[in-house]
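Every protein chain but one is kept in place in this view of the complex.
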Amino acid sequence: MNIKVRYFAAFREATGIATEILETSAATPAALFSECSARHAALQNYSASLVAVNDEMSDWETRLTDGDEVLFFPPVAGG
Amino acid sequence: MNIKVRYFAAFREATGIATEILETSAATPAALFSECSARHAALQNYSASLVAVNDEMSDWETRLTDGDEVLFFPPVAGG
Amino acid sequence: MNGFEITGQPIDVDTLRNYLADRSCGAYVQFDGWVRDHNEGQQVLRLEYEVYEPLAIKEGKRIIIEAIERFGVNNAYAIHRSGLMELSEVAVVVGVSSPHRSEAFDACRYIIDQAKARLPIWKKEYYASGDAEWVNCQRCASTV
Partner (left out) sequence: MNGFEITGQPIDVDTLRNYLADRSCGAYVQFDGWVRDHNEGQQVLRLEYEVYEPLAIKEGKRIIIEAIERFGVNNAYAIHRSGLMELSEVAVVVGVSSPHRSEAFDACRYIIDQAKARLPIWKKEYYASGDAEWVNCQRCASTV
């Protein structure tokens, strides 16, 4: 299936990519993030703290379906 | 001894007096307030919540000395 | 900047906020006491604060210092009105600034709680019914 991935803030700078479309069999955002980390070595130093699917906050074990847009958010500022 | 007594807010309105000078043998603000309540019936319905002696917050068992000024404060607004 | 004031004039909240500006501080917490239009079922038209200033200022400054020492905040300032006030005016304002927010919240709350409990300031409410009453004095009478 095709999944659109968006990287924000530190993730965008680490990968040098804002958006990419992946042909993937990753069933969940967690599996997808592992796959992305394998492709972009710079992501291996980060744990994503929040994820959204189709502009809704999501959890890491949600089922992905073809055409989903997955947003990877580095940890937020925290204060 | 002579003690100057000042009444504030509800106490002043209840007694109709802002300031009076008493010849008294009351040893403490607590004893003095009892004495004042005996003289001003309207005070009998109130318990004073705070007392000051010579412009310092005080407790009810402080020793009074001749010439002291005692301030009786009704309960404060509380919010 | 630290301090405590009593004023008979409308409180300028921006002035207070500027007193507390500090580039080493990332957090600012402010509490305003506004004149409410009701209290215990009665419609309030306006109110009056009687303040015994010499002692209110002395105790007010003590409360500010206590809050700074206890919570480790950088700056704290409070201003309380005296005299007659209309609805929606600011009766009291407390501002605190500090590097982080948790202690700023704690210090601000401490200051207003202590101020309400300890300062020789009394509130008289004027009601639509024509009555006027010193707030809290009914309750205190019933607990004698």
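All chains are identified by letter, namely A, B and C, in their written order; residue positions are counted from 1 within each chain.
Keep in mind that, in the parts below, a contact is a pair of C-beta atoms (placed from the backbone, for glycine too) under 8 Å apart; a residue touches a chain by one contact, two chains touch by 3 or more.
Everything numeric here is computed off the predicted structure, so don't read it as measured data.
Within subunit A, the residues in touch with the undisplayed chain are 8-10, 13, 44-47, 49-50, 52, 55-57, 71, 73-79.
Looking at subunit C, the residues touching the absent chain are 13-14, 17, 21, 23-38, 87-88, 97, 99, 101, 104-105, 108-109, 112.
The rule is simple: only the chains that are shown with their structure count from here on.
Centroids of subunit A and subunit B (each the mean of its C-alpha atoms) stand 72 Å apart. Between subunit A and subunit C the centroid-to-centroid distance comes to 49 Å (mean Cα coordinates, whole Å). For the pair subunit B and subunit C, the distance between mean C-alpha positions equals 25 Å. Counting partner chains per residue, subunit B shows two or more touched chains at no residue at all. Residues of subunit C in contact with two or more other chains: none.
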